[in-house]
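Inspection log for the structure reproduced underneath, given as structure tokens.
Here the complex is missing one protein chain, while the rest keep their positions.
Letters A, B and C name the chains as they come in the text, with residue numbers starting at 1 for each one.
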Amino acid sequence: KAEEEAVKEVKEEVAEKPAEVDVLKIVLLLNGNLGDKSFFDSADNGMKMLKEEYGDKIETRTIEMSYDETKWEPTLLDVSEEDYDIIIVGTWQITEMLEAAAPMYPDNKYVIFDTAVNYAGGDFSNVYSIGYKQNEVSFVAGALAAKVTVSDMPLANKDKVVGFLGGMDIPVINDFLVGYIEGVQYVDKDIKVAISYIGSFSDSPKGKEMALAQYNQGADIGFNVAGQAGLGQLDAAKDVQRYAIGVDSDQALIFVDSDPEKANLITTSALKRVDNSLFRAVTMHMEGTAPYGEAEVLGFAEECVGLANNDIFKSVVPKDIRDFVLDVEQKIIDGEIIVSSAFGLTTEELNEIRNAVK
Amino acid sequence: MPDDAMLRMEKITKVYPNGIVANNEVDFSIRKGEIHALVGENGAGKSTLMRILFGLEESQKGRILLNGTEIKNESPHIAIANGIGMVHQHFMLVPSLTVAENMILGVEPKKGLRIDLQKAIKDTRALAEKYNLAVDPLAKVQFLSVGIKQKVEILKALYRGAEILILDEPTAVLTPQETKELFSELKLLKKQGNTIIFISHKLHEVKELCDRVTIMRNGRIKGTFNTADVTPTDISRLMVGRDVILEVEKDAAKPKEIVLSVTNLVMANDLGQRAVKGVSFQVRKGEILGIAGVEGNGQRELVKGVTGLERIAHGEVTILGESINRKAIKEIRNLGTCHIPEDRMTYGVAKEMTIEQNVLADKYDSQDYTGRILTKPRAIRDLSQKLVEEYQIKCSSPLQEVGMLSGGNIQKVVVAREFSTNPQLIIADQPTRGIDVGSTEFIRNRLVELRDEDSAVMLVSADLNEVLELSDSLIVMYEGEITAFFEDASKVSEEELGLYMLGIKHQTPEEIGGIVYEK
Amino acid sequence: MKNRKLAFESLRSVLAIAISLAIALVTILLVSDMPGTALKAFLFGPLDSMRHFGNVLEMMIPLIFTGLAVSIMFSAAQFNLGAEGAFFMGAVVSSFVAVQWTLPVVIHPIVSILIGGLTGAVFCGIPALLKVKWGASELVSSLMFNYIAFFFGLYLINYFLRDPNAGAMVSFKLLASAKLPYIIPKTRVHFGIIIAALTIVVMYFFVYRTRWGYKTLLTGLNSQFAKYAGIKTAVVVISAQVIGGFIAGAGGSIELLGLYRRFSWQQLPGYGWSGVIVAILARRNPAYVPLAAFFLAYLRIGADLMSRQSDVQNEIVAIIQGVMIVLIAAAGFLEKAQYRMVFRDATRDLTNVGNTAREVGG
Partner (left out) sequence: MKDFLQIIFTTQFGYSVLRVTTPILFAALAALVSDRAGVINIALEGIMLITALTGVLFSTWFHSAWLGLLMAVIMGTLTGMLLGYFHLKLKTNVILAAVALNLLASGGTIFVLYLIAGDKGISSSLASLTLPKITIPLLDKIPVLGPILSGHNVLTYFALLSVFLMHYFIYKTPMGMRIRAVGENPEAADSVGIGVKKTQFIALAMSGMIASFGGAYMSMGYVSWFSRDMTAGRGFIALAAEAMGGATPIGSFLASLLFGFFDALSNSLQLLRVPAEFVQMIPYVATVVGLVLYTAAKRNQYQRMLIKIGRQLEPEK
């Protein structure tokens, strides 16, 4: 609540007072709505972290442009003409709009996350792109899931099946999937992966149904990568008493107060720390080291991906598995394990990968 | 006579939302135990007044006194509680329910939470016996004949404890014999202490049955008399405001070649029952063939078959030698057929459209009124202007919405449109039902004129007067079959016709076969 | 009499709008800490820059198409709610043409739009056919068809037109030759607005000046009468829905070619339902459709700007819309007042003329 007040106040200031010169003004455009408890919320959390850290030195504003694509470009152009110092946008869907807008306003600075503009295709010296090594963290999640399904943890069964619940059949999600499958196979080639796509990032009841179907097929742990719709999986886990792995933000934390029983089944979450990456970007901007004109892909080292190492993880997952998982993580950081990416794969190639674990 | 009145309606004024003043400062009173007739032209406001009494409409002004105390009949519910029952001009029954269920609807006897059907059946039987109105409590209403439905309606009112019984044109759909039966039942009711308000257009019935009569015109009361003191002529003069002659002058028909030929026609009704059972007849140029019969004996389905509105189940219909069995309505119309439908509001007009647009309905694709793409507003305007004048349609302009006109004028719009295409075959289904004397006269004369201009006319009417008056020859339908054929309609009496209509008499197949002139 | 009626109808519409706006204002006052900013953005935001006004016009375009589509279907008394699915499928299929066919500049969008329209026609036409052939309610089946169109469309895009290098489930880029050009500088108002204007004129003449329009209206007002008059109502019922579907499908196609780089919808865009609102506000008359579409677009853009510039969420527009539709379509709203007026007229004429009001009507 207090935070909200703060945001409100900021909004008031922005809207009703003339801007002061020495304050860094940042605007975050979300092409969706807050409340997904994962991706967009994480980005917004980045703004809150910044505000906490830098206080009066910066002003932040978050605009939800909703899922209606026709609103995105006008909004982007609107804020481009206002006096923001940094304009942050995210997701692949908005790339082409940014590619059109950025050269028109060379004095503005843009940050785009979870994708990159095509630097070869134009002059984007004022755009800094942030990508995430979600395939790597997903690999670790896959390794964890594999270990759990063959373990003798209380809710694990004999079947060698793990679940993957995607929001949509799209590259970002499949990047998770490919890493996950490789992680599973790294542990045991015989383990099957039950894969479903909800077809939506918002239909959580449907997510629950599909997760239940997976659990009914013998999966004892599932990984959801479906934004708000993926929350259905966590509910399903509670219904049938199986394990789950959260995504993007630490999803066990969301429920630890309101529904501890559910939280205790969320072994960990594959974090995609949009918040950290934005915090890092703005900090670099203030220090003058932000790599505008370039794309960076952030991973474990920058603490922009990682498994949530929370109390539940520590209490639910046996130590040997935890150690194994941390070891895998280290191996990835060290380059001993190379994880494939789904970007650029055709549907056929993807199907091959998916059918291998059917 | 304020003292002897059981029920008084004082200064009732009713304006419908469309601006029609149906009742204008009406004072109306009845005495206990009498049968009181209410007469007046169509649209005089009779039904409206009764609907107000029964709580179905709200009046803007006036009050109702029952035995000297004011009552507020805001809904039929209250009216019923006040001992008023009404049998409506149109049946008010739920077809899928049984007689017993219809009886108890709204005043259901209960056993616990559920309806006590046994009691309902028992009560219905008892009541039917008491008033000598034979009905089967378990029969579904949709399968009943009009006469029985009428009885159910009366029983319904009695079941609700009605002491004052309003009957709105109960005899309109009955045969003379059924009417007679009804009258004896009503007299029985009167003897048992009930009071009856009786609405009818048939003045001899009023003379026969009623003690007093109140006459309405144009929403006002023209007077109340003892029936013994006035003649039907007096009444009709007061009703219409002038003397009326309803005799149509016509010469003998000179029939020529056959236009319509119906062979072995079988039609189903809405419920999928056989309603027309293998009927054959022919209509020739220059004659009017009347089809008499109590409503619901297959006439409606017959008309639907002949006009192509419903599929023919069996048999054949030809017009000018061409079979129409597989023809679309448009093609049938293009053969020179026109059709005055029985129910003008459903089949005859689109209420929300203007007169002009309604007149266009059967000729929208004629070259005269539409070009290759666009319509020709000027031509359409001229035509409707002409028809409005020719048929004396009372309206502000052809651009007026048809729904704003009175019933008679709506009917004139229909007739004007249908007759404006020089028809070879006219199918006139109850062409003057529910319209006033003036319009009736006009339409009847027009039909005869067209006959003289060599149109073939098939006239369906439940109004015995009308069929006898207009027809050159005549057939009677009973339960989907032709039971009689009269080559010369002027030789038939109303009573005789009634016997055939009720199925009491039946001609031989040979006699009936006379209606087929050539195979 | 007629003028009176019209005046009364207008009064009622204005009052309905006023009441719904008043409800919106009260709500804003209740929930906002900065009601001044919110109100200003809501009411005048769309006028404060060319781009914002352009946004209103941009949004009008799809609303006009679905509004016309729903109008024509409702005119024939066909409560087909499938404009939503037709709009979506129109865009899907026309994106195939726009991506895969190489055609000259002007021809390309024309072909693409026509094929999009045909697709829409099929999607609204099927429920019509099911109704005519087997009596299945077009209302119910068209609702199902919206979902079928949605998933089928996504299937087509995903399996046949999807750009594997894109980071989301989207089609390949639409070819430049297929795009509709922007026609007003500083905005994204595209050529579609001219097509929309033409469609309005065509539909107006179609409905009120051609025999087919006449048949449609007649069937809509009284289908039994239409049948009696020799109109093949089954044909009219189907054609009205096919035409409606065509317009909706073409609308989807135009929206795509005008404003998008790729096909990228992940959910039904909702313009079909908005079309219902537009059609009601316009009272099914094509001539009023642009007014209604402008009004609705203005409201929505105003609400968007408000949510961007203040702390009031744009979902508030749902409340305004809801109240407004209900009141404008409410025959009973102000009925008493109207009735009093009639009663006064009728009785005054009575005392003057001393006769029934039959003449008043006539």
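A few remarks follow.
Criterion: a residue touches a chain if its C-beta (ideal position, glycine included) is under 8 Å from a C-beta of that chain, and two chains touch if they have at least 3 such contacts.
Just so it is clear, the model here is predicted, and its values are computed rather than measured.
Only one of B:Lys61, B:His314 or B:Lys386 touches the absent chain when the whole complex is considered: B:His314. Considering the whole complex, the residue from A:Asp68, A:Asp85, A:Asp259 or A:Glu302 that touches the absent chain is A:Asp259.
Think of the hidden chain as still there; on chain C it touches residues 31, 79, 81, 130, 133-137, 139-141, 143-148, 151-152, 154-155, 158-159, 273, 276-277, 280, 313, 315-319, 321-323, 325-327, 329-333, 335. Interface residues of chain B with the unshown chain, by the touch rule above, are 54-56, 75-80, 86, 88, 90-97, 101-102, 105-108, 110, 113-115, 156, 160, 264, 266, 268, 272-274, 277-278, 311, 313-315. Although one chain is hidden here, its contacts on chain A can still be listed: residues 1, 4, 33-37, 64, 169, 194-197, 199, 202-206, 208-210, 212-214, 216-217, 228, 231-232, 235, 238, 254-255, 257-259, 351, 354-355, 358.
One rule holds for everything that comes next: only the chains that are shown with their structure count from here on.
Taking the mean of the C-alpha atoms as each chain's centre, chain A and chain C sit 38 Å apart.
One finds 76 Å separating the Cα centroids of chain A and chain B.
If you average the CA atoms of chain B and of chain C, the two centres end up 44 Å from each other.
Of all residues in chain C, only 33-34, 37, 51-52, 54-55, 58-59, 151, 154, 158-159, 162, 164-170, 188, 259-262, 264-267, 269, 304, 307-311, 314 touch chain A in the complex they form. If you check the complex, the residues on chain C that touch chain B are 1-2, 205, 209-211, 214-215, 217-218, 221-222, 224-232, 335, 338-339, 342-343, 345-347, 350, 355-358, 360-362. By the touch criterion given at the top, residues 13, 15, 17-21, 24, 43, 60, 218-219, 307, 309, 328-330, 332-333, 339, 341, 346-353, 357, 360-362, 364-365, 370, 373-375, 377, 394-396, 399-400, 404-406, 409 of chain B touch chain C in their complex.
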